[in-house]
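Please find one structure pasted underneath; my questions will follow.
The complex appears here without one of its protein chains, the remainder shown in place.
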Amino acid sequence: MIELEIDTYTGCVKVLDALGIYDVGTPIDYNVLIGQMEGGFLQGIGFASIETMVYDRNGYIRNNNFSDYLIPTTLDVPNLRVLLHDSEYSEGPFGAKGAGELPLIGAPAAYLAAVEQALGGTRLNHVPFTAEDVVAVLAKEGKANA
Amino acid sequence: MPDISFVLNGKETSYAGSATERLLDVLHNSCCVAIGAVVGSCVVTLEGYRETERYAVMDKAFADVSAVQCGFCTPGMILAAEALLSKNPHPDETEIREGLSGNLCRCTGYNAIIRAVQKAAEEGNGLW
Partner (left out) sequence: MVNGYAAESLQQALDILVNTDAVPYAGGTDLMVENRPDVKYLFLKKIPELRAITVDEQYVHIGAAVTFTEAIANPDVPKLMKEAITLIGSPAIRNAGTFGGNIGNGSDKADSVLIEFAADAKICLVSQAGERLVDVAHFYLGRKKLDLHPGELIKEILLPRYGLEQYTYQKVGGRKALAITFVSFAGVFQYFKCAMAGLRILRPHLGQPGTPSRDIRILKRCFL
């Protein structure tokens, strides 16, 4: 679940609340697991918002350094939180399930759904959905500077 | 010549924060500092900082809250936290986030690292 607000003047998106609830069976090492969940969740939000990847015609990534390929910093989503749905998985070792791949998956969809709702329901179909993309939608619908 | 293995090349852009050092109590990205610029100055890298009591508190705090996943950002985070606590021994969460804003982490989502710095600040009472 992601709650956000959009500055209709600049297109900037501010995440107000990001909550991820994950079912990974029994947590084996709780702190390490939460760290993985939080990390993957933030990766998903970055993937949906600022991680534009630019390829050239030969498939080389053009923005292949930290200043051009943007990932979230400490200041970008300070209100990210994670909870576990605690249920033992009978088929897994000590009741656990695989956890690492999970948190990345739902986050971009949640982010984009929130942006869609904020922008009044226009269907959006690509990530990352950057501030410029937001401004383009607002301009098209005449809602900029609202 | 000491092994300064923790002064990493911060991917040549100064952005990763993983190449961090303290120069006269001021935090720097060492990948952006030419040696000629620091002649005559005191440079502290993680190797030197590891010998201190403050580091022991920091080390324990990071371990207690499992603030390390792959560990690549950790040296930079620790030095940035040290720089922060030297100037502000009891920072609130926003101040911690600002102090560490130059250090990128891909694995943890930052929350555990922030908690580790808070814990170090609480438990190291008097050291900073």
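We just call them A and B in the order they show up, numbering each chain from 1.
Operating definition for what follows: a contact is a pair of C-beta atoms (placed from the backbone, for glycine too) under 8 Å apart; a residue touches a chain by one contact, two chains touch by 3 or more.
Bear in mind the structure is a predicted one, so any value in this text is a computation, not a measurement.
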Touching residues on chain B - with respect to the absent chain: 12-15, 17, 20, 26-29, 31-37, 39, 80, 83-84, 98-99, 101-104
Hidden partner chain, residues of chain A it touches: 9-12, 50, 66-67, 70, 72-76, 131-132, 135, 138-139, 144-145
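In this section, only the chains that are shown with their structure count from here on.
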Centroid spacing, where centroids are CA-atom means, of chain A and chain B in whole angstrom: 27
Residues on chain A engaged by chain B in the complex (per definition of touch): 29, 31-32, 34-43, 65-67, 71, 73-75, 77-78, 80-81
Chain A-touching residues of chain B, taken from the complex the two chains share: 10-16, 65-67, 69, 93-94, 96-98, 100-114
